[in-house]
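Of the protein chains in this complex, one is absent; all others appear in place.
Naming follows writing order (A and B), and every chain is counted from residue 1.
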Amino acid sequence: MTCSRRDFLKDTVGGSLVSALPLSAFTLISQAEAAAALSESKTRWAFLVDTTKCVGCGLCVKACKNENEIPYDAAVTRTWVERYVVTKGGSTHIDSPMGGRDGFIDDKIRDEEIDPEDIAKAFFVPKLCNQCDNPACVQVCPVGATYQTHDGIVLIDREWCIGCGYCIMACPYGVRFFHPEEKVADKCNFCYHRISNGMDPACVENCSFGARRIANLKDPDDPVANIIRTERVSVLKDEYGTKPHVFYIGLDAEVR
Amino acid sequence: MKWHILRPLWVAIGLVGSILVAQQFLVPDDFGVHGRNFTYGYHRLSNIQEWKDFPVKYRGRESCVECHEENVLKLNASTHAPVECENCHGPSVNHPDDKEFLPLDTTRELCLRCHAFLEYPNSARGELLSVEDRRHKRRYECVKCHNPHDPQEDVEEEDSE
Partner (left out) sequence: MLDEPVVHGIEWTIKELFVYPNEFIYWSIQIVMYPYMTGLVAGAFVLSSLYHVFGQKDLKEIAQFSLVFSLALLPVAALPLLLHLQQPTRAMEPLLTPHFTSAIAAFGIVFTTYALIVLSEIWFVYRKYFVEQVYALKQKAGLSNLMKRTVYRVLTIGAYDISEGALKIDKKAATVLAAIGIPVACFLHGYAGFIFGSVKANALWMSPLMPVIFIMSAVVSGIALCMFTYIVIMEWKAFLRRRGGGALEAGQIKGAEEEVINKAARYLLGFLVAAISLEMLDLIFRGYTAMKSWDILRSVMYGKDFMNIFVLQYTLGNLVPFVLLVLPRRTLLRTVIALILVLFGVFMMRWNVVIGGQAFSLSFSGYMHYEIPVIPHSLETFKEGVFGALTVIATPFFLFWIINKFVPSLRRDTEGS
């Protein structure tokens, strides 16, 4: 090898050839070296949701289920859309039937009619895995079956998960569930197979309104990352210290 | 000294030893700390590639345009330009290699996802052209009159009831 091992690792990690690399290369370098190289990873995936643009069509949920082979009629889903209707009296009605898979075409919420005159504001909020910097779900996995990649995505090893459900309990956002067929924990991974190969996540590609966008925070020229950097964005439930990486525009105080 | 009291200890050591031996055989070679630290990066390395190899289903209009150029161009010129082909035609997966026809969704429910009237102030939904489902030609599919590839095309008035 003419290049140093460290450079080699850096390049490899930056690209998408991790598995092509002989495993012995990893055992030869020290952990500190590896950590240094990894911290220089050129990618940190993040997500931007513009709630002001979402119309609640649910096509993102449909696309996600098809793309990621989540049984279409199962109640669980990797991404979902919530509807919030706040009345002038101050009460909040929230629903997400089937995770919003079929959109919102009825104005009733859980069979309850809400007088349109009484609505102060109403909006839709897409939710998905926050790919936290300090993922509580990863911390509690007893066997190392879920982990954070160098580009910030939390993945689940379907071959190694024992299905104890501790990660599901640990996630403050409720994004995890048991896959009905695989019988292991499952959740959104920003369509890792797509973003690693230059594509947008299925939900992003199938959103007609630009409400969902993917960003690489480490790329100074990434337009979406620049929105996150320069505009006023917020995150969900930051009080848990998980450092979520799904950023929101127009998040209302009522959003849970 | 009666050394027999150590016998349970030998059993215990034997047990621990057998777990360590089992580890050698049952734990994949690439299992270890590969990410930031032990807390967040302890896993089987090859799993990353397994996820990267997950099959793609939605190929986007770039792949549609290769054969269906006319339709894509028409769509791109219309107000429906932001709508992906696969929203209505379904994920192409390996079309046309193993699936000759994609199942086209022409139900009212699909159109109503965006165009059902919801009286929501300050919401993007309110800005879309919308109909009240129960008051607008309930018995017909929307595509009977409206062309989804170009919604602003003249509505073909056929035998209205």
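The working rule: a residue touches a chain if its C-beta (ideal position, glycine included) is under 8 Å from a C-beta of that chain, and two chains touch if they have at least 3 such contacts.
The shown structure was predicted, so the numbers you read here are calculated from the model rather than taken from an experiment.
Among the residues A:G56, A:G99 or A:P201, only A:G99 touches the chain that is left out of the figure.
Summary of contacts with the chain left out: across A:F123, A:Y173 or A:F209, the touching residue is A:Y173. Counting the whole complex, the residues of chain A in touch with the unshown chain are 71, 74-77, 80, 82, 92, 94-96, 98-99, 110, 127, 136, 139-145, 160-166, 168-178, 180-181, 183-184, 239-241, 256.
Chain B meets the missing chain through residues 2, 4-5, 7-8, 10-12, 15, 19, 22-23, 26-27, 31, 38-39, 42.
In this text, only the chains that are shown with their structure count from here on.
Averaged Cα coordinates give chain A a centre that lies 13 Å from the centre of chain B. Those residues of chain A whose C-beta lies close enough to touch chain B in the complex are 16, 18-19, 23, 26, 31, 34-35, 38-39, 52-59, 62-63, 66-68, 85, 102-107, 116, 119-124, 134-135, 138-139, 144-150, 155, 157, 159-160, 189, 192-194, 196-197, 199, 202, 205-206, 208-211. Chain B contributes residues 29-37, 39-49, 51-58, 60, 82-84, 86-87, 90-91, 109, 112-114, 116, 118-125, 128, 133 to its touches with chain A in the complex.
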